[in-house]
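Here the complex is missing a single protein chain, while all its other protein chains stay put.
The block that comes next holds subunit A.
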Amino acid sequence: MTDPLLIPVDRYLVDSLPSVWFGVVMFTLAMYVALDGMDFGIGMLFATRDEHDRETLLAAFGPIWDANEVWLVAFGTTLLAAFPPVYSRLLSEHYLVAIAIVMGLLVRGVAPELREQRDDRDWQRSCDRLFVFGSAITPLLLGTLVGSWVFGTDVFTLPSLLTGVALVALCVTGGASFLAAKTSGSLADEMTRYGTVSTGVYLVAVVVLLAVVSVADPANAGSVLTTLPAVTAIVASVAFGAGGITAARRGRHRLWFATSLGLSFALVGLVAVLLYPTIYPASGLAIGAVVVSPLALNVTTVLGLPVLLLVLWYFVFLYRTFAGPVDGDGYGS
């Protein structure tokens, strides 16, 4: 049976469509972690800079952050469209953390915008503080939330907090590598230093996290760690991390930036491996139990997936437009 749009009503376009959408959800999350993570990193590194460098950082951040943040909305709405019960449980069962995250995002987004509106030292100081605070607290809480989702634990447990710390370090790496690629001289050198340290911290945090998980074995995650996909994600993380440090030291900043994106994808890949085929371990819900009906998912596929490709093209266009070095006066012409 098909409906007027020639979309099958009672079977999925392909049998594995629910799993495909699990993949799409994870992809939007990975894009968010990679791109907005870099913005958080810029926000945290902002604290280490003097007035002149701060202008440079904001100039690099300005044209892209809002578009990057939209990936979070894409993640949330995709999750809602494909797996409504997961969306509602994830958010309502982690109520305070979820609310704190959106407030952190709010502060992070508004502070630099307001800073630029007024030439007043005290005013700018306050905005700067809020910007750094929002940029640090949001990834910490977001990581904690994702950790407790994956491991099916309460919000503030060791594995989830370690996930939060790992995400913060990852964001610093992303921000540092982006800034190193966009600037030169002492700023780029110092970014290399910060980025190398944060990569180290990240890898250590992940190793400790995995050790804790394999001992405590929440949501059966420990036993999954030895399977091939999990090992691949872990090996890829180490390879991207080590490769990134090497590239950074050799001054190949664009390559370094690429590896930091790779690190984000490897991390979310690990999240996906640990979850699949369940999608909400706290209630033991599997993908098949929470996915929407065939018709709804087919419609979302037909209307949504092509658009997602278009969106990727927008980003290529955006980053191309603002390619090249940046300084305190913005992107030169």
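Heads up, the rule we're going with is that a residue touches a chain if its C-beta (ideal position, glycine included) is under 8 Å from a C-beta of that chain, and two chains touch if they have at least 3 such contacts; residues count from 1.
One rule holds for everything that comes next: contacts and distances are computed from a predicted model.
Considering only "Multicomponent Na+:H+ antiporter subunit C", "Urea ABC transporter, permease protein UrtC", "Fe-S cluster assembly protein SufB" or "Cytochrome bd ubiquinol oxidase subunit I", the record for the omitted chain gives "Cytochrome bd ubiquinol oxidase subunit I", by its UniProt protein name. Listed residues A:56, A:78, A:177 or A:278: the one in touch with the omitted chain is A:78. The chain that is not drawn here is touched, among residues A:14, A:99, A:211 or A:231, by A:99.
Listed residues A:45, A:230 or A:292: the one in touch with the omitted chain is A:292.
Across the entire complex, the residue among A:11, A:52, A:118 or A:193 in touch with the chain not shown is A:118.
One chain is missing from the display, and on subunit A it is touched by residues 3-5, 7, 9, 62-64, 66-67, 69-70, 72-74, 76-78, 80-82, 84-85, 87-93, 95-96, 98-99, 102-103, 105-106, 109-110, 113-114, 117-118, 289-290, 292-293, 295-296, 299-300, 303-304, 307-308, 311, 314-315, 317-318, 321-322, 330-331, 333.
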